[in-house]
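Before I ask anything, let me first share the structure, which is written out below as C-alpha cells.
Of the protein chains in this complex, all but one are displayed in their positions.
For clarity, chains are labelled A, B and C in written order, and residue numbers in each chain start from 1.
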Amino acid sequence: MSDLRVDRGGRAAIQRDQPEVPLAAPTPEEQEAADRVLARYSGFRRDQLLPLLHDVHAETGWFSEELTRYLSQRLGVPFADLYGVISFYALFKTAPAGRTVLRVCKGVPCYLHGAYELGLHLQELLGVGPEEPIGDGAPSYSWEWFACLGQCDYAPAMLLGEEAVRSVTPELLERIVKEGRETHGVSGNSL
Amino acid sequence: MLEPVTLTVDGRQVTMPAGSTILGALNALDIDTPTLCYDPGLTPVNVCRVCVVELKGARVLAPSCSRQAEDGMEIFTDTPRVRDARRMVLEMLQSSVDTSTAPTLLQYAVRYGTQPDRLEGGATVEQPVRAGDNLLYVRDYSKCILCYKCVEACGHDVQKTFAISVAGRGFDAHIDTGFDVALGDSPCVYCGNCVAVCPTGALMGRTEFDMRQTGTWDEKAQTQVDTICPYCGVGCQLRLHVQDNRIVKVSSPREHPVTRGFLCVKGRFGYEFIHGGSERKHRRL
Amino acid sequence: MFNSGGGTASYEDLEETSILLLWGANARETHPVMFLHMLKGIDNGARLVVVDPRRTLSVEAAHDWLPIRVGGDIALANAMGHVIIKEGLQHRWFIDHATTGFEDYKALVAGYTPEWAETVTGIPADKIREVARDFARAERGMICWTLGITEHHNAVDNVLALINLGLVTGKVGREGCGLNPLRGQNNVQGGGDMGALPDRLPGFQHVENDELRAKFERAWGATIPPKRGWHQSDMLEAMERGELRCLYVLGENPVQSDADAHHVEQLFQGLDFLVVQDILMTATAEMADVVLPGSAAWAESGGTVTSSERRVQLCRKAVDPPGEARDDIMILQDIANRMRARCRGIPSWVPYSSPEEAWEELRTLSPNHAGMSYRRLAEHNGLQWPCYDENHPGERVMHWRLWQDPLQGPRVPFLPTEYEPPVDQVDEEYPFMLTTGRRLEFFNTGVQTALYDSARPQEEILEMNPEDAAELGIADGMLVRVSSRRGSVVLRARADQGLYRGLLFMTLHFPDQVTTNFLTIHATDPKSGTAEFKATAAKVEPAELAVTGAGGATERVPARVQGGSA
Partner (left out) sequence: MAYPATASNLLLARCGLVDPASIDDYEAHDGFQALRRALEMGPEWVIEQLTLSGLVGRGGAAFPTGRKWQAVRAAQGEPRYVILNADESEPGTFSNRKLLEEDPFSSVEAMAIAGLTVGSALGYAYIRGEYTTATRYLATAIDAARERGYLGADVLGSGRPFDIEIRRGGGAYICGEETSLFNSMEGLRGEPRSKPPFPVNVGVFRKPTLINNVETLVSVQPILLKGGEAFAQLGVPGFTGTKLFCLSGHIAHPGVYEAPGGTTLRALLEMAGGVANGRDLQAVLMGGAAGMFVPLEHLDQPLIPSALTPLGLTIGSGAVIIFDDTVDMWEVTRLIAEFFAEESCGQCVPCRVGTKRQVEILHRFTMGHGRPDDEQLLQEIGAAMGDASICGLGQTAAWAVLSALKVFPSPSGDIGA
C-alpha cells in the first residue's frame, strides 16, 4: 500500500511497491546484512535513506542488483529510483569492490605532493588497476582514485576503508598493503 | 487571491496573474521562446537551459520556464548574452547527442546559428539501442538530452509507475530502469507516456522506429485524425497518424481535457486489430 | 442514476474530491487514464480507499484497502450507513431537503452492525467504522464503481446500496462529489443513451410512456411496440423457451463473453438464423448463417461515443475499411429497406446519409442532446449531457438542483436494499470462490488485443493465494484444472499474495485458450440482466492428477503465446 511522502515538488507523492516485477533474490549474506540494518530503521522515512544505505554498504561493500531490489521492495522505494540515488554517490558501489577500498586522493594539493606516483606504486603493489577487485569470490581489496579528501594539509592522503591516512609515503603504503594482506589472508600473486 | 504582477519584457509591459512564470509572460507577449525540457503538464525541472532570459539585477540568466514572474521585473529575451548562452547549450547538445530525430531542437539550432562541429571529437552519449525488451517502443538513449520528461511522466507527474529514473552523474548521467534491467523486469506498464513527452525521438513507437529503419517513414505523407479510443469507457481522444491507409502511430492532443495527452497501453499501441491478422479469427471481414 | 443512467460527476471532480471510494473497480488497470485523474486528486490531498477482494495495482496507490469478500458489498455499504447514522454523521440538511425514505433506510441499516458486516465481508469492524466516518466527515466525497458491483445477480441492489451511501452523506450534486460507474467499453454509456436498452428510447425516454413514444413514432413514421423488450439474459431465456429463433448480433461476441458459455453456445446452435455483423471473425461469427462485414466506427466510419462522464465525443474516419466492409449505419439501413420492400412493399428509403444526419435527428428528439451539434462537439472536445441548447455548456455535475433552496424538481428516494450472498455458494466440493476481471494490457474476449505485441504474454493464468497453492501442492507455472458446477478448464497457476485464502482470479481475455466462461454462472440480475461473473464456486486440482470429464469441458492446454519480452 502506499505511503505518503513528499517529493521535490513538495506534493504528496505515492511510493508504490512493484507487484509485477520479480521478487528479489539477494544472497543469504546480503539479505542478512540488509535485514540487520532494516531492523534498526523500523518506520522508515525517505529522509533516512542515505544513513540506511551507508549502513548496508558498510556490511556488504557494494549494492548488487538483487540487494538493491530487495531493499527497494522492503523500503517501498521504487527500484529505478533507488538505483538512481545509489549511483549518484561516489562512496556507494554498484559493482563488486574490495571489502576494503583504498581511495587515493587526486586533489590538486595531493597531486603536488606526488599522489600520481603513489597511485602507480599502489597499482604495482596490488597488481591491479583502479576499481579492479582483487581476490576470488569475495574480493577483499580494491583501490581507486578519489576526489579531494580534504586532507590537503597532510598531502598526499588517502582513505583506508573509511579512515583517512595522512602524509602517505611509499613505505607507509607498503606497510598498509602488507598488513592488509595478513588481515585478509589473501594469498597468491594477486595481493 | 494574490495581486497580479506587472513586468517589463524587452521594453513592453505585461500584467500577469500571480504565480505565473516568466515563460507565461513571454507567451502572453507572443515571444517565441525555445524550450526542450519544459512541458505544461509536467513539473518544470528547468534543466535544458535553452529558455534562459536576462533578468535585470540578477547575476546569472534565469530559466523562464520555472522562474516566477515578479512585480517590477525587467526581462530581456534577445540580448547577446541570452543568444550566446542558448546557442552554446544547443551546440553542447548537438555535439554529444544524436539529434537527427529532434526537429524542434534542430529548428532552434538554425535560429541561433550553432556550429556544433567546433566541439567535434568530444565524448557522446552513444550507446546501443534498447529494442529487444519489448515490441511496443524502442529506447535509443544516444538521442537522449536528459530532459527528465520521461522520468516525470512515468513517475510523480503522471503515471506514478516509477519504472525509470536518472542514474549516474555528470556526463554519465542517464535514464535507467535500475541496473539497466529489461523493461519486463521493471514495473513498466507500457503506457508509452514517456514516448509521448520525449522531445528527441530517443523514445519511439516500434512501428515508427521500424519504418524509419527501412526508410518508409514519411511524415509528409501522413494524415492526423482525432477520434475516440475503442477500448474502455473513459473516452480518451486519440490522434491517429495514418500513412498509406494504415495507422502508424497514436498520440493524444495535450489540450484534451480527458487525456491531457496521456494514454494507456491499449489506446496507444492496441490498434493493430483493425488492420487484421493472418489467422482466420483475426482476419478482417 | 436517479432515472438517467449516467455518472453524476466528472473526471475533474476526481481531482477536487477529498475522499474517493473506488469500489469493485481496479481503475488503474481497467480505466488507466481515469486513474490518472484520481492520482491528481491524491496529489491534491484526496484519500483513496479501494474496496476490492484483490490487492490490485490500484490498491498500490491507495491509502486504504478494504479486502472485501466477494459479494459482500451491500453488507459493507449498509454497515457504513449504520455507523454514519448511529454516530449522527449523516447530512441532515440534505436528507431533509432533498430525499425521501430516510426512515426506511435508517430502520434497515440499524440491523447492519459493523461486527456483523465483518463476518460477511472479512473487513474488521473498526476499519468499516473508520472509513464510514472519514467518508461522512469529508467535505467532498465520491464513489466510483465498476463490474465488481454490477456483475452480480443483485447488481442493481448493489448500486442502490452505494447510492444510499451517497445520499446519507450528501455527497452528490456538488463539485468534487458524485456517484460514478466507470464504463467498461467506449460506448456503453452512449449505447444506453441512444436507447440500446429494452425499455428506453434515445435520451433515456421510456418506451412505455405514450407521449414520448408518440414523439418518436411521428419522427420515424413508424409504430413502436408499446412494451419494453428483452435484455440479453431475457433473450437467452427466450431462446431456451424456443420463443427467440432468429438473432442479429452487432459487434459482440456473446458465445465467449457470456457467462456459462457452454450453455450459450448450445442456445446459439439451436437458433434458426443467426446474423453477425462484426469486423473480425469472432467465435460468434463462426457460428453465423450470415456474416456482415462492418467497419470500426472509431477509425473507419465515425459517429459519436459517450464516456463515463457523459461526454459525447466525435469519432472520425481515419482509414478506409478493407474489402467489402461497410459503414454499419449503411448496412442497417439497407437491411431495413429490404425488409420494408420485401415484407411490406414499401419503396426503398435512406433517411441518413451519414452518422451526422442521424445525430441531427436525435437532437430534435432527445432534450439531453439538443445542444450538441457536431460543430460544438468538435470545438469543445465533446460536451457532457444534459446539454439542452446551443448555448448550454453541458453539465459537469448532475443533480445540483438538489442543493437549490427551495428544492427544484422532485426529491430523490432512498431505496434500501438487503444483503444477499452470491448464488453460487462454496461447499466442500467447490471450496474456492472464483472471481473474474481484466488485466491492463488486454480487453474483454481479446478480439481487439490478441493482435498487438503486448509486452506481457497473451496467456491466461489462474491467480491464487500462496498458502492455498502450497496446500494443494501447486507451484508457480504448474498446470491446474479449475472446475465449477458447470464446467472445467485447464491452465497454469501462479501464487499471488494479493488474494485472500479461498479466492481465485481469472480473466476472460483468452477464450480460445481457456474459456473462463465455461465456469461462470448464468445467475442474472432480473433488473439489469447482468450475469454474476464475479462469483463462481470452484475447485482447483493439479492438472496431472485431475480426473478428466468433469463437467464435460474440453481440456485445452494453452500454447504459450510469446509476447515481446526476451
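Just so it is clear, a residue touches a chain if its C-beta (ideal position, glycine included) is under 8 Å from a C-beta of that chain, and two chains touch if they have at least 3 such contacts.
Nothing here was measured: the structure is a model prediction, and the numbers come from that model.
K.L.:
Check the whole complex and report which displayed chains the hidden chain contacts.
P.N.:
Looking at the complete complex, the unshown chain comes into contact with A, B.
K.L.:
Return the single residue from A:P78, A:G107 or A:P133 that touches the missing chain.
P.N.:
A:G107
K.L.:
One chain is left out of this view; which of A:V85, A:V104 or A:V128 touches it in the full complex?
P.N.:
Of all options in A:V85, A:V104 or A:V128, contact with the hidden chain holds for A:V85.
K.L.:
Looking at the whole complex, which of A:L102, A:A155 or A:I176 touches the chain that is not displayed?
P.N.:
Residue touching the absent chain, from the options given: A:A155.
K.L.:
What is the set of chain B residues that contact the non-displayed chain in the whole complex?
P.N.:
Touching the chain left out of view, chain B contributes residues 45-50, 52, 60-61, 63, 66-68, 81, 84-85, 88-89, 92-93, 95-96, 118-119, 121-123, 145-146, 166, 168-173.
K.L.:
In the complete complex, which positions of chain A touch the hidden chain?
P.N.:
Its contact residues with the unshown chain are 6, 8, 10, 45-51, 53-54, 77, 84-85, 88-92, 103, 106-109, 111-112, 146-155, 159, 162-164.
Quick note on the criterion: only the chains that are shown with their structure count from here on.
K.L.:
What chain pair has the highest count of contacting C-beta pairs?
P.N.:
B-C
K.L.:
With centres defined as the mean C-alpha position, give me the chain A-chain B separation in Å.
P.N.:
Spacing between the chain centres: roughly 35 Å.
K.L.:
Indicate the residues of chain C shared as contacts by at least two other chains.
P.N.:
Expected reply: 39, 61.
K.L.:
Name the residues of chain B that each touch 2 or more other chains.
P.N.:
160, 189
K.L.:
Along chain B, where are the residues that touch chain A in the complex?
P.N.:
43, 155-156, 160, 162-169, 176-179, 181, 185-187, 189
K.L.:
With touch defined as at the start, can you tell me which chain A residues reach chain B in the complex?
P.N.:
Listed in rising order, the residues of chain A that touch chain B are 7, 9, 11, 13-16, 18, 20-22, 65, 68-69, 72, 78-84, 87-88, 94.
K.L.:
Tell me, which parts of chain C touch chain B in their complex?
P.N.:
The contact residues of chain C facing chain B are 11-12, 30-34, 36, 39, 61, 182-189, 278-283, 285-286, 291-294, 296-300, 302, 305-309, 311, 313-325, 381-382, 440-441, 443, 447-455, 512, 563-566.
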